[in-house]
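Following this message is one structure expressed as structure tokens.
Of the protein chains in this complex, one is absent; all others appear in place.
Labels for the chains are A, B and C, by order of writing; each one numbers its residues from 1.
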Amino acid sequence: MIWVLAVFFPLLLAGLCLITKIKDRYWVRLAALGPLPALGLAVFGYDVPPLEMPGFLLGMHLGFGEYGRYFLLLMAMVWTGAGLFAACSMHNDPDRRSYTILFLLAMCGTLGLAVAKDVVTFYAFFSLMTFTAYSLVIHNDTPFAWKAGHVYLVMAVLGEGMLIAGLMISVHVADSVMFMDISRAVAGLSPAHPMFFLLFAGFGIKAGILGLHYWLPLAHPAAPTPASAGLSGAMIKAGLLGWLYFFPVNAASMPSWGAFFMCLGLLGAFFGVLAGLLEKDPKTVLAYSSISQMGLMAFFLGLALFDAGLAKTALPGILMFVMHHGLAKAALFIGVGATKYARGQGAVTFLLLAALALPALALAGAPFTSGIQVKYLMKDLAAMGPLHSVSGILLPLSSLGTALVMAHFLYRILNEMKSAENACPRDQSLVWLIMVAASAGLPFIAVQAFEVLPAAWQADAGFIWGGLWPVLLGIVIYPALKSRVPLRAAFRSWPDAVEIMERTWRLYFARWRSSPFCHPSCGQINFVYMVDRYIYGYKSMETPCSIEFRLRQWPVAGFLFVVLTLLLAGLGIMI
Amino acid sequence: MESLLVLVPLAAAMGSFLAPGRGIASWGFLTSLAIPALAAGTAMDVYQHGARRISLGGWAEPLGIHLHMDGLSVIFLIMTALVGALISIYSAFFFKRDTARHFWPLWLLMWAALNSLFMVSDIFNAYVVLELVTICAAALAVLSGKTESLQAGLRYLMVAMAGSLAFLLGVGFLYAETGMLDMFMLSWELQGGPVAAAAFGLMTTGLVMKSALLPFHFWLPPAHGEAPAPVSALLSALVIKGSFFLLLRLWVGVFEPAGITSHAAYVLGCLGVLAVLWGSYQALIQPRLKLIIAYSSVAQVGYLFLMFPLLCTVPEAPWAEKAWAGGTYQAISHGLAKAALFLAAGNLILSTGTDRIHYMKNIASRLPMTTFTLGLAGISLMGLPPSGGFVAKWMFMQAILESGQWWWAVAPVLGGLLTAGYVFRILGYAFLLAEKEPRMLPVPFVLEKIPLILALCSILIGFRAEEIIFLLQEHMLWAIEVEGDS
Amino acid sequence: MHGFYIYAITAILLFCLGLWGLAFHRNLLRKIVALNVMAGGVFLFFISIANPDQSGEVDPVPQAMVLTGIVVAISLTAFALCLARRIHEKTGQNELDTSCSIEDGDG
Partner (left out) sequence: MNLNFWLPLLVLCSSLFAGLIIFMLDESRSRLRTALNLFAAAFKVVAVHYMAYRLLVHGEMHQVGFSMGLGFEFLIKVDFLSLMFLALSSNLWLVTTLYAVGYLEGSPNRSRFFGFFSLCVTASTGIAMAGNLITFFIFYEFLTLTTYPLVVHRETRQALEAGRNYLWYTIGGGSVLFVGIVWLHVLAGPFNFTDTGVLEALDPAHYSTLVIIFALLIAGLGVKAALVPLHGWLPVAMVAPAPVSALLHAVAVVKAGAFGIVRVVFDVYDREFAAGLGLLEPLAIVAAVTIIFGSVRALMQTDLKKRLAYSTVSQVSYITLGAAILAPFSTVAAIVHLVHQGIMKITLFFCAGNIAETLGLHSVRDMGGVGRRMPVTAICFTVAAFGMIGVPPVAGFVSKWYLGLGGMDAGLEWVVGIMVLSSMLNAAYFLPVVKTIWFKHAQKKWRTKHSGRFEAPLTLLLPALATASMSLLAGLWAGWTWSPLGIAEQIAAGMGALP
């Protein structure tokens, strides 16, 4: 019951919202209640026994499993913040009713997949999340939102397709739908098994891994703020969760995939930084930052996959990274939303910026934040892992990059605030501050949960310095970079992959649509029409008519009479 | 009782000829009450006691006239009785006074002739009654007196006469060879040889001409198409069956035991298949309703001829019984269905005042009963279950596949398909919404019901195939050879 | 025996002649006459088989048949002549119309 309540409470709210007639502006406010049971479960329910409902779907299993609790906690927290923010910001939206319903559905999807223990349940929630998120992306109904939605949908459907194929293969391999059995079974597979490719790509699209990330910088900014927070804080983590389930992270070493993840992750981390620095819209900057951070998480995962021996330490790190990034990013997105209309004036500006800076610093790995814990753990592990010489250089560089992006982000926010006119609504700011607080408070909880993590509040100077220098360097470099290096100019000539793909796609698609192949009647195979042409055609009417005419002539009939008589008589003799 | 089957309509014909008053139709009514009862009695008799022979007037074998009654003749008798009676009732409401004066004597005489044809056992008498049937049929066909019908009737008459003369010459050959005329004695006596083969060729071709098998079908569509509806029904349902019945008797009873037929049967089979395809195709492109139905008769006659390669090529073939039953069933169900179709067409023509299917729009909602009749009769013609046509097709198909002569399957399969094509071509117009309300006359109640009953019969015989097939199998022609000899 | 063949062959020739006439003459009256020639051939054949070996005994059955056949043939001829006259009255023609009956299809 607890499980059902925790997972389906948003669904219940959505259903009520759908069928009741009371003013829908209240329902927007109620959306914030959606994740509360899940939050409660994640916080207090460590010993709740897993749930098994054999009649539901193909047998639904809900439980924490290995990772479920952390993910549920993160998702619930992110959605609580997003929900609260939606309650404050969306109540005047003309489409708030449908928004609320779909928001709650997406929430249900993410919460459910966090605690799903079998493939089918997982996939059900996963696709619920995928398709409802589309409506959140296009909610603003601007051309940009439609474009973003389109790209999102196309990639999501591709992803779902690969995913379902991969899931089927995995279930076939394990002969069971339970994750437990599957992770055991996949350990014995060859790394070249198609399942891995399918699932890598299927989840990779969701996780925004480099190469499959196109939708992400479009969709996150396009969505309304609470939805962006949800997408960025919770949804992209689902992809990571999928990888965790379907790659033998804990059970076997898979060096090839491990190295692949690591390389791709690092590339993504730097790509995100670079691309983020080129953008103007703070939400887009954040989206690229997400790509970068997801790259780092993939790197982490790759480490664990490379060597099963490292996995024991790496896994808590990944989980921590997930939570750290989710909360910080959600706080940042909500911050953007809250400050969007804020008139920047003196102290207020400073305070707002300071509050925004907190999660930003956390992402950059500044001391006394969750970021530094993750960073140190990663550094230690990378030193043990393969490619340690390269990663030893690249990891600090990526921290620097993150710091730069965050500086860029704050700078852009400042610019936005200059042109804003309204005051920052009080309730929105409050929600935002709660999120900031949650992000800032994470280290305290985390140390309790994962003993491998270093404490964030260490008085060790080296430790602090290690976290501080990339941030400081970033703050120092950023203005110089901004004024001296014509970044945008340098990269403007770089073709935008999405742009190119879209243009090509449009070109060929238009050509395809106008081609005869796409005419509604193309490929119509209709035998009746074919036969008609023979039966009722002019030629075919003429010939039988003339044959009939001939047969009616007396000489012909007489001739046939003689022929038939002789033929029959002749055949009669022939015995 | 058997002779009454002939005498009653004969007497009624005389009566109606001599007393063509207001109540002329009552002669027809009386006959149509009596004949089905008599036919049913005969059928019960045969069903219970097996086939019988009767010598009329007590004359002995070579000279006397004999009536022969077996399952086949009983089935044809019953079909004739049923169709004849229902058409009689229809005709009583259909014909005006002056036409009725001509119609009744001719039809009742033809009925008598048909009944005797189905019981005849002597090939010369067969010729005589066949000619009687022909002359009555030709006279009926020209009943409307229109130029087209006169021409069609005359053509029919001449073709039929030529056919009959060929048949008669064949009779002469047989008599010259064996010195006897009785079919059942011939079946014992006749050996192969050039004379028998010549007789075989002449008789077969003559009867084929009269049955309107493919190359000689040219007289049928105009004759059937121009006649009044009940006459077309009679011609299609019964008259063609008369000559076919005789052909079947001769082949199976006389020529097959003599071993003459084993190759020639393929010729008839081929002609049958061609007739099915050609007739159906012609029906598919005809613009006039009655011509469609007439060409459909051409096609359906083709089916009947599929019997021959299945029955007469391999002696004692295990599938013969099925082919036999299938062919007979085809004959009956076609008789019933085609009569229903022609009568329904008559209603349509009566109501719309035209014969062209283009103008028969929206009859489905105006004459639902008639449309339904067309549909039901069509089902039987197509051979869709459950109907007489289906039983025929089922039996045929089994025989065809068992015999290994799978190529004959073209006819039932493609023929059924084409039949569906033309039946639903008619029905399609029936469902088409007319742009402007067409003028339609009301159709009397009885005229609508009679075709429906006929069509229902053609469906219903599909349900009780057991008895009919029993009649056919237990009392087949050759089963009584010994009895006939004794 | 010899005589029988003469008769029989003549009969069959007559039959064929009649058939030829039926097929190739367009005039209705000629056609009807041709039919009667055919009938005559058949009857001659019957007569010839009544006494094939020229012996004294004559088989009465074919003769009876011929008599019956003549009756039938006469009545048919009469009826055919009737029809031919009506056709002549109506159309002024002595021939049968043989046009193609399909005027238009419905595609």
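Following the convention adopted for this analysis, a contact is a pair of C-beta atoms (placed from the backbone, for glycine too) under 8 Å apart; a residue touches a chain by one contact, two chains touch by 3 or more.
In this text, all values refer to a predicted model and were calculated from it rather than measured experimentally.
Considering the intact complex, the chain excluded from display touches A, B.
Considering the full assembly, B:Val413 is the residue among B:Met14, B:Ala317, B:Val413 or B:Leu460 that touches the omitted chain. Across the entire complex, the residue among A:Pro49, A:Gly462 or A:Gly523 in touch with the chain not shown is A:Gly523. Interface with the hidden chain, as seen from chain A, comprises residues 53-60, 98, 120, 123-124, 127-128, 131, 135, 138, 141, 153, 157-158, 160-162, 164-165, 168-169, 171-172, 517-520, 522-529, 531.
Listed by residue number, the positions of chain B touching the unshown chain are 362, 364-365, 368, 375, 379, 382, 384-386, 390-391, 393-395, 397-398, 401-402, 409, 412-414, 416-417, 420-421, 424-425, 427-428, 431-433, 463-467, 469-470.
Going forward, only the chains that are shown with their structure count from here on.
Because contacts link each chain to all the remaining chains, their graph is best described as complete. Across the two interfaces under comparison, A-C and A-B, the one joined by more C-beta contacts turns out to be A-B. Taking each chain's centre as the mean of its C-alpha atoms, the one that lies farthest from the centre of chain B is A. Look at where the CA atoms of chain A average out and do the same for chain C: the two points lie 97 Å apart. In terms of their C-alpha centroids, the spacing between chain A and chain B amounts to 78 Å.
Touching two or more other chains at once are residues 162, 285 of chain B.
Across the assembly, chain C contributes residues 19, 22, 31, 101-102, 105-106 that each touch 2 or more other chains.
The part of chain B that touches chain A in the complex is made up of residues 159, 162, 166, 192-194, 196-198, 200-202, 204-205, 208-209, 215-218, 255, 259-264, 267, 278, 281-282, 284-285.
Residue ranges on chain B touching chain C, taken from their complex, read 62-63, 124, 127-128, 131, 134-135, 138-139, 142, 145, 147-148, 150-151, 153-155, 157-158, 161-162, 165, 168-169, 171-172, 175-176, 179, 181, 221-222, 285-287, 291, 357-358.
On chain A, the positions that touch chain B within their shared complex are 535-536, 541, 544, 548, 551-552, 557, 560-561, 564-575.
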